[in-house]
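Take a look at the structure below.
Shown here: the complex without one of its protein chains, the others still in place.
What follows is chain A.
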Amino acid sequence: MAGQTDLNSGSVSGNSSRDDVRTHFTTREGVYKLITLAEYSRANRLSGYTAIQSQQGAALGQGSNPPVRVTFVSLPSDPSGYCDRICFNYGRELYFYTYKGTKKPADLSKPVDKRIYKGTSPTCHDINKLTISSESVMLLVGFTGGQIQLVDPIRKEIGKLYNEERIIEKTKVTCIKWLPGSPNLFLVSHVSGQMYLYSEDVTCGGPAPPTYQLFKQGAGFSVWTCKAKSTRNPIYRWVIGNGAINDFAFSPCSKYLAVVSQDGCLRVLNYDAMELIGLATSFFGGLLCVCWSPDGQLVVAGGEDDLVTVWSFQQKRIVARGQGHRSWITVVAFDPFTTLYSSQSSSSKSLSKEGVDTSVTSNGTGGIDGEVETKSSSDIATCYRLGSIAMDTQLCLWELTDDVLKQPYGSRSRASMVSGPGSPPSSLKFTGQTPISGDRSSSSSSNNVVTITPVNNLTVSPAPSSATATPVNAAGSLTQRLANMTFSDRKSGQQQEAAATDLKSHRKNFSLGSGRNSTSDRSANPSLVTGCADPLRLIGTQACPRLDEIPMLEPLVCKKVSHERLTALIFREDCLITACQDGIVCTWARPIGPSPHHTSTSTPTNEGTMV
């Protein structure tokens, strides 16, 4: 069980020897190697005491330790030269070590900070990137009992507590994040399906539970403020979906929030406007994890259907699913360092905060048939690298290529992508019977048409972009399909912005756009209109396509990398980090030599990522 140590998992019977735990794996760019000396874990975990204790833990049924999560932070400077710090939780403990990278051994005897909690266990943590200094970091920790603590592991100060008496919330904290760009605001999600915005410097009120007042309501969610004479925590309470909120993630541009829940829904919200702009569901079961692509174009979720679900921000629909894991997916993360970008100026450095940077220059024309131009940005990815880990102890790497992601919905062609190195970028080669393949490849030169994203462009409000729903196969001609992609003109954009505060007309904005024919309505996403998240009603729509209506991806790499189920995955420039349920944090060095994105901007080859 979870309480098990390395000693136990070392004595695996012959049963699982047929798929031994890997210490290296190979991708196109080379060999990733496990760096055994850079293994981080609880201090002195190999002592006999520890082993006995954790066996007892398992025997007592305390096997359901919270998953081990990892947070990295880089200090501005450090006398020793090691600026990186690693923070992870294990059982009731929280560790904060100096991370010495792939070259130097981990020193487990001297954690910077170590905390052991009584009666409650840490579940997740986050460090404020804005307020970091060499002498102080603001580390937020969420707990199984719903409490929140703000600690400074460098100053070793006993920090502030939030929801200490569990008056605001009693259920487990599932995810905690500082608001991007804020020195004091943070967001906390819980098993109860509620998410709270706290301010670090504001009181949590007295012993009386907060009284809430409805502030804003949308399809499947509501936002409440705290009724009080003076500002108190929580600032806002979000109630989202049915059942636990399992994970949430801010878009690279900080404007959007993707939330995944036990009800199987992925909800993409405009955080500040408090509007739902997209909804998709798992194939079945809860969604457990979510992440954004570095360019903000894709949202990927994983969950209890063992599938990776890829949702396109621009098309507002599920564009692909990925099958490769043998159990529930616990973390999905993009690798920004091996994701390929269309422009030569792309480098890993340019990814950081900017996110989606494309703008639409042809507002007001309605932009159809090639009249839409894009101001070419350096941030549009052409081949995404995605990583996922699961309870199956396997790490999967996926490649999401342009041509897969831009397949029309419901093409029913489980296309096998056979484009060789010589084929033009993003041209689609359908082996299936789709009637529009000719149109498609002829339009490959004007491929940018479909890569426009109105994210940062204020004149295109998010609501109408949900109306730029995607073509269905029934909508025969290319023009017809492009007509469906019309961006709203400036006027309606302004109208909608103005109306955004008005709840009534705001709901109207969720309608899926007029002038769409009935066939496209069938597959459109009814959930945004009705707020209905009933999976039965969503099956066969763009919110939950049938398996033959979208591409099913296969992983590039699928390797067993642990004895225990995996709980954390982080991509760093020179390595990737995995952690597992028994509290071992592993470092995998990337292949030595230049990574592909430094040398090549050519078309990604399709290494059988399609079924």
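Note that in this section contacts are C-beta pairs under 8 Å (C-beta built on N, C-alpha and C of every residue); 3 or more make two chains touch, one makes a residue touch a chain; residues count from 1.
The rule is simple: contacts and distances are computed from a predicted model.
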{"item": "Name under which UniProt lists the unshown chain, selected from \"GPI-anchor transamidase\", \"ubiquitinyl hydrolase 1\", \"DNA polymerase delta 4, accessory subunit\" or \"Ribosomal protein S35, mitochondrial\"", "value": "\"ubiquitinyl hydrolase 1\""}
{"item": "Touching the absent chain when the full complex is considered, from A:W238, A:Y256 or A:F283", "value": "A:F283"}
{"item": "Options A:G145, A:G264 or A:G302, residue touching the unrepresented chain", "value": "A:G264"}
{"item": "Residue among A:D305, A:D335 or A:E399 touching the omitted chain", "value": "A:D305"}
{"item": "Chain A, residues in touch with the chain not shown (by the definition above)", "value": "1-2, 4, 8-9, 11-13, 15-16, 58-59, 61, 63-64, 191, 264, 283-286, 304-306, 326-328, 391-393, 535-536, 539, 546-547, 563-565, 581"}
